[in-house]
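Comments concern the structure below.
Every protein chain except one is present and positioned as in the full complex.
Chains here go by letter, A, B and C, matching the order in which they are written, and residues are numbered from 1 within each.
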Amino acid sequence: MDVGFIGLGRMGGPMARNLVKAGHRVRAWNRSPVAGELADGMDLVATPAEALQAEAAFTMLADDAAIREVLLSSGALQSARPGLVHAVASTISVGFAGELRARHAEAGLGYVSAPVLGRPDAAEAAQLAVMVAGEKDAVAKVCPLLDAIGRRTWVLGEDPGQANAAKIAANMMLAMAIEALAEAVVLTGGYGLAPEAFFDLILGTLFGCSAYSIYSTKIASGDFEPGFAMNLGLKDLRLAAAASEKTGRRLPMLDALRGRMAEAVAAGLGDKDWSAIADYARQA
Amino acid sequence: MDVGFIGLGRMGGPMARNLVKAGHRVRAWNRSPVAGELADGMDLVATPAEALQAEAAFTMLADDAAIREVLLSSGALQSARPGLVHAVASTISVGFAGELRARHAEAGLGYVSAPVLGRPDAAEAAQLAVMVAGEKDAVAKVCPLLDAIGRRTWVLGEDPGQANAAKIAANMMLAMAIEALAEAVVLTGGYGLAPEAFFDLILGTLFGCSAYSIYSTKIASGDFEPGFAMNLGLKDLRLAAAASEKTGRRLPMLDALRGRMAEAVAAGLGDKDWSAIADYARQA
Amino acid sequence: MDVGFIGLGRMGGPMARNLVKAGHRVRAWNRSPVAGELADGMDLVATPAEALQAEAAFTMLADDAAIREVLLSSGALQSARPGLVHAVASTISVGFAGELRARHAEAGLGYVSAPVLGRPDAAEAAQLAVMVAGEKDAVAKVCPLLDAIGRRTWVLGEDPGQANAAKIAANMMLAMAIEALAEAVVLTGGYGLAPEAFFDLILGTLFGCSAYSIYSTKIASGDFEPGFAMNLGLKDLRLAAAASEKTGRRLPMLDALRGRMAEAVAAGLGDKDWSAIADYARQA
Partner (left out) sequence: MDVGFIGLGRMGGPMARNLVKAGHRVRAWNRSPVAGELADGMDLVATPAEALQAEAAFTMLADDAAIREVLLSSGALQSARPGLVHAVASTISVGFAGELRARHAEAGLGYVSAPVLGRPDAAEAAQLAVMVAGEKDAVAKVCPLLDAIGRRTWVLGEDPGQANAAKIAANMMLAMAIEALAEAVVLTGGYGLAPEAFFDLILGTLFGCSAYSIYSTKIASGDFEPGFAMNLGLKDLRLAAAASEKTGRRLPMLDALRGRMAEAVAAGLGDKDWSAIADYARQA
């Protein structure tokens, strides 16, 4: 298929390359110049608007604001190839997903939200977990492309925001798992238990899954190079709080965690991996 | 070995039977009469003191207060067979573990804390996860017995309270996992996602471990028959808060969760499984 | 004026007597029999419906459920004297105020919410602070009656729920002031400061108002006889949380306080004055 790709960063780059490997023609755009080998096999284009001259397109940009600037304010969307289906793979707010849906419909384009779970190494290996939501035809059109970048795709509904809500909730749960590890380490550490000994117990019993194995390793090692920076983690907790507003229900653990992470960021840990919240717990 | 066993309830009964099956002679005591088949192969004795006329003994009673009454206030401990090693398998406070250690030492007895993870069916199948801490000789003496009731034993240190701290922290993490599921269901439910669809996503990606699979099933089914009653769960969160006091560190997610569970108990859910906190989240 | 009065308890009794003193004819009903001197000068009637055969009527019953039973389920409202204006003086939920408004309109009656601030001694002395909201004519009709029971009336709007929201928010602030005192006592007590010494400082500087003087006295004395029972306080915090739901905004201090008070109630303090939360803070 003729596919556009906007944003060739640490996640977007490998995703675009996997589309090339799967035999698609990729028209790629990145804000800053990219090294030749990273774009091997792609057609590098000069503007986002050119990337949208395709049957389908992906966007993998940092956040709502970046997408708004590159696609909406620039007018790129209005000049997209008629019938294009556009998949936004970033973690964006549910509210913005709704706006994107409407703006695409106005422009005669299809829109799906297709956020992904996984780090750059999973992107490289085409092993991302992909969530997708949007109108059936639009989803059907991009599904083969999603298969090329991930190990499995979960189709979550016909409203694009449903995929974003799921991604935001999954990230919220991940942050809660990290803070749970952090608080457990504080508690057991008060009695002289080494983190490794406690982690061995819980990974061998109730918590033997990747959320806990990945982050217990980071916490035990004390190596908090990102990874996923705490500033971004705090942003995602904000998205979770915003997404929950319409329910009118309180999410007390989210509130507590968000306050705690904001404190850690205020204390200067914003550039560390978000699991550095465990270091903050031991000191604060 | 000649082994005493105090407390033949839903957990203690199967544990004692597995000791019999492993070839040990079990002198068992229970507060209320037990049906003959439950005590098959055991010597039922008339007092806790008689159960302690053994080389080693287990106690599986509800909480600190029950153990204090049956073993300390009654004088049973003082008349125990010299050299007995006593393993308390209940979830007790770290502070009480310290007191038990001292009282046993005064009486010339060995003491270990040996709390277990697992539900009655795991007890029946000798598949409990066992934590143990205490003086090396005492731990060594009971380890073969622990092997008879569980699938694996984690030796956590020479201070008995270390095993209790680990158990309390593991239960705290479990409660946090349940509340994380509950809050995620509220958030995603606000956008029309069914719990099953969201659970399928997270169990298939980051959270594919028993803590999440067991409780997501309960939450999706809406069947909150215990299981583990929320009253007891709230008690364990209290133990966690008490255990963390000496660290002088704040555990903000624990605080938030404890407040939330206290609200749910105040709203009448104390006798439900503690995963009914998810029902409270949807309504409160 | 010919005035009905439903509920002659510790607050309602003195309020009704002050209406008599001000020259009004009072048709009073109470669920249980009342001593003669308490009803001096009133016409005791046999049913709530008879109390509503008046130009205006007050209801001072415990909560939403009691009012629903006595006035709605009983059919009393439907047989009220045409044109009656009904003032509910209890602390009820904002949602129920909306329902009452609609039900009165259907029955051709006027409705105002008129909750009060003050304890029984203030009711006795006609020194209550009265909030009122409702349609202008209805408010105008009851204002002379409100003047007879309070020292001042605040007219808060044309939607009855506005008075309830104000009352609920004021009670929330009061509970927050109590918990603020409690936490400050814990903090300063850690350095050997007596509560009296700290209270003297803050009452003499920033906090010289009745909320703080009343409750600092109770906390310093350790006398937690109600007063206002913590069970009722927790109910009011629930009303505050429910009232805030429609805003979609988080109230983190309310959440923390509500969790804490639920814990204190779970720990057995529900029948104490709500300032016993300070005792809980020192121990928990």
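Here, a contact is a pair of C-beta atoms (placed from the backbone, for glycine too) under 8 Å apart; a residue touches a chain by one contact, two chains touch by 3 or more.
A quick note: this is a predicted structure, and the numbers were derived from the prediction, not measured.
*Asks:* Among C:129, C:143 or C:232, exactly one should touch the missing chain; which is it?
*Replies:* C:129
*Asks:* Which of these touches the unseen chain: A:179, A:236, A:255 or A:273?
*Replies:* Counting the whole complex, the residue in contact with the absent chain is A:255.
*Asks:* In the whole complex, not just what's shown, which of C:22, C:117 or C:267 touches the removed chain?
*Replies:* C:117
*Asks:* If the missing chain were put back, which residues of subunit B would it touch?
*Replies:* Those residues of subunit B that touch the unshown chain are 241, 245-246, 248-250, 252, 255, 259.
*Asks:* State which residues belonging to subunit C touch the missing partner chain.
*Replies:* Per the touch rule, subunit C residues meeting the hidden chain are 94, 117, 129, 131, 152, 154, 156-157, 159, 161-162, 165-166, 168-170, 172-174, 176-177, 179-181, 183-184, 186-193, 197-198, 200-202, 204-212, 240, 243-244, 246-247, 249-257, 259-260, 281-282, 284.
*Asks:* State which residues belonging to subunit A touch the missing partner chain.
*Replies:* Here the touching residues of subunit A are 234, 241, 255-256, 258-260, 262-263, 265-266, 284.
Simple rule for what comes next: only the chains that are shown with their structure count from here on.
*Asks:* Compute the distance, rounded to whole Å, between the mean C-alpha positions of subunit A and subunit C.
*Replies:* About 49 Å separates the centre of subunit A from that of subunit C.
*Asks:* Rounded to a whole Å, what is the gap between the Cα centroids of subunit A and subunit B?
*Replies:* The separation of the two C-alpha centroids amounts to 38 Å.
*Asks:* Which whole number of Å gives the spacing of the CA centres of subunit B and subunit C?
*Replies:* Comparing mean C-alpha positions, subunit C is 44 Å from subunit B.
*Asks:* Would you please write down the residue numbers of subunit C that are in contact with two or more other chains?
*Replies:* Subunit C, residues with two or more chain partners: 241, 255, 259.
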